[in-house]
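Notes follow once the structure below has been shown.
All protein chains but one are shown in place.
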Amino acid sequence: MVDRVDLNADVGESYGAFRIGCDEELLGQVTSANIACGWHAGDPLVMERTVQLAFEGAVGIGAHPGFPDLLGFGRRNLQISEPEAKAYVLYQIGALDAFVRKTGETMQHVKLHGAMYNVVSKDPNLASAVIAAIQEFDPDLILVGLSGSPLIKLAEERGLRVAHEAFADRAYAPDGSLVPRTSAGAMITDPAAAGDRALRMITEGIVQASDGQDVRIHADTICIHGDNPHAVSFARSVRSKLESAGIKIQPLRDFI
Amino acid sequence: MVDRVDLNADVGESYGAFRIGCDEELLGQVTSANIACGWHAGDPLVMERTVQLAFEGAVGIGAHPGFPDLLGFGRRNLQISEPEAKAYVLYQIGALDAFVRKTGETMQHVKLHGAMYNVVSKDPNLASAVIAAIQEFDPDLILVGLSGSPLIKLAEERGLRVAHEAFADRAYAPDGSLVPRTSAGAMITDPAAAGDRALRMITEGIVQASDGQDVRIHADTICIHGDNPHAVSFARSVRSKLESAGIKIQPLRDFI
Amino acid sequence: MVDRVDLNADVGESYGAFRIGCDEELLGQVTSANIACGWHAGDPLVMERTVQLAFEGAVGIGAHPGFPDLLGFGRRNLQISEPEAKAYVLYQIGALDAFVRKTGETMQHVKLHGAMYNVVSKDPNLASAVIAAIQEFDPDLILVGLSGSPLIKLAEERGLRVAHEAFADRAYAPDGSLVPRTSAGAMITDPAAAGDRALRMITEGIVQASDGQDVRIHADTICIHGDNPHAVSFARSVRSKLESAGIKIQPLRDFI
Partner (left out) sequence: MVDRVDLNADVGESYGAFRIGCDEELLGQVTSANIACGWHAGDPLVMERTVQLAFEGAVGIGAHPGFPDLLGFGRRNLQISEPEAKAYVLYQIGALDAFVRKTGETMQHVKLHGAMYNVVSKDPNLASAVIAAIQEFDPDLILVGLSGSPLIKLAEERGLRVAHEAFADRAYAPDGSLVPRTSAGAMITDPAAAGDRALRMITEGIVQASDGQDVRIHADTICIHGDNPHAVSFARSVRSKLESAGIKIQPLRDFI
């Protein structure tokens, strides 16, 4: 029986004078940090500070590459080619890694951001390019991606370590995909309900879809969204629900 | 007696559809390449291709960090703080390094670009920040900087390997500094004259200043400017003058 | 019978130290100029100079708004919302207009650039947003768009002045759309052939599609691509072919 899971959150999204999120508190709750790399969010000073905070909290450090679209926060699809996808991911991983080095730690994982996460999940050519980028940089990196997605399956075939990601605060369609944010009921806003969903995903490998039926899901890591005012209390609630049920909350590097 | 020198040039300055320079030909003439890192010029695809070209030509690969000022090509001073200087340099070195890894080579050197080169040469606080960035990333990197500058002296004191850079196509003031580009006679446009100056710098350690007097200068590497239409023939001319005099043209890693 | 046509070209695409195109020569051949507004290309100094050149040559001045994607030169689709489309177009028209004012002329037209041109041609919601932006700025502006496209039809319905644009150097599909640049035979590279096609478009309202059949097309303006080394001789060739056939080459403001 599965008795451990990772909790991950997007952090380091501030940019110059523009402050976003509550990284310090959030990093006290999660075990893996997806750190923005300056393209859709984040800047070198923010990256340096966030890496340091994650390191001090024994939180697994991950690169969080996104589209070159600061204005759209990386949430709008941009039609890039495969060579662009590979080079854009390499650039951003490398930039973050410069700040990881001095901690003595190595980077734990890579998770794509926003629209890049979504499109690469499904597009086999872009997926292949991103996998190649990660393997070229460091074949020991873990790729965090949508649970059961073509990206994750292809990465496994190519020999990359992967972490299936599930969302405690998002509704799922019967085919296992996420209900788009723009649909009604797409977000689970009740922390208790989210905690229950997370627990069932881990212990039973099941999530109840939006039409009521049970859908199989594998969850190595649960995403905690940081971009809302209640992120920290939400994270605390999910975490405490899991811990009371005997689930250990551990960074990916401990079990993938 | 000094019988070898490095020739370096700025390459990889194209950006998307914006094409600059004649990198392939120039990389056939020089032994060290300063590759733009996407901030004042360059983009991830250009970086990947330029690193590959340099590697194939056995040209030493260097990062060429600049100010975040694509519009000004990094040539305008931007008043940044010391933590910013350190983080900006780390970010850019790391980004380039992601493309160097797969060649199996390691990065040879770091040379700052444009206005950042000029201001850090003279400002001890920014110099200290940049040196710290390089040492944090990889203490074996060579810092290329203005010959005899406070930056280079401080870097030597701090135990960093340094390369004193001289300019064959620029006039020098009697105090050993460069005559500003905006002054008349600042540029040596005759390739033969530039070749003679380079040769004398290397063999005698002397350059004739703009007022006619001889000034001492130490040159580990000679800069070949790539941003003019005659860059390649200029490079060829300087190179052939040096080689006919028995000077070996070698990458910095061979003798620093 | 139609005996006059406008020739338009994209100009003002340089950005800082990055030089593109041969604006001065091209502006001697065309009658309408699409001037980049700093988002996919162009910068304030380039805009100022290009507006001045167009004005001196009695060339109709147009804004050429594009996606906020300098790295992709505005050629990659970016999924923007309708309010974004409207505000992005307004911003860019306004910015260019600041340089048009002092000439005493008024802006003649707006033509979208690259991927924005393509997607807005077909998407009725984005088309509606762009039309609203133009009407809000100045209801007398002429919208240049793909001949016969939904955008142009909608703009006419809304009472905007429109110019149907045809391409002398692009292959057409039987449905009147452009053969994608990535397909073989998409580009007509022979200036004489392009001149013949332009002439037939204007005098007969016909273009031969890629499958050999004749397709009806209405051409108020013919696009001259400026981003290739032969742009100017190409323009000269098309222009001279048209003029020898008695077609007058005039800016849109003279006949729309």
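A few notes on this one:
Residue numbering begins at 1 within each chain, and the chains themselves are lettered A, B and C in the order written.
The definition used in the following text is that a contact is a pair of C-beta atoms (placed from the backbone, for glycine too) under 8 Å apart; a residue touches a chain by one contact, two chains touch by 3 or more.
Bear in mind that the values here come from a model prediction, so they are computed numbers and not experimental data.
Residue B:N77 is the one among B:Q52, B:N77, B:Q135 or B:S177 that touches the chain missing from this view. Shown as candidates are A:F55, A:F73, A:F137 or A:F167; the residue that touches the absent chain is A:F73. Checked against the full complex, the candidates C:L27, C:A54, C:L71 or C:L90 give a single residue touching the omitted chain, namely C:L90. Seen across the whole complex, the unshown chain contacts subunit A at 15-18, 20, 41, 43, 70-73, 75, 227. Although one chain is not displayed, its contacts with subunit B can still be listed: residues 68-69, 71-72, 76-80, 115. Residues touching the missing chain, restricted to subunit C, are 38, 43-45, 47-48, 83-84, 87-88, 90-99, 101-102, 136-137 (touch as defined at the top).
By definition in this document, only the chains that are shown with their structure count from here on.
Centre-to-centre separation of subunit A and subunit C, using mean CA positions: 43 Å. Chain geometry summary: the mean Cα position of subunit A and that of subunit B are 40 Å apart.
In subunit B, the residues touching two or more other chains are 43.
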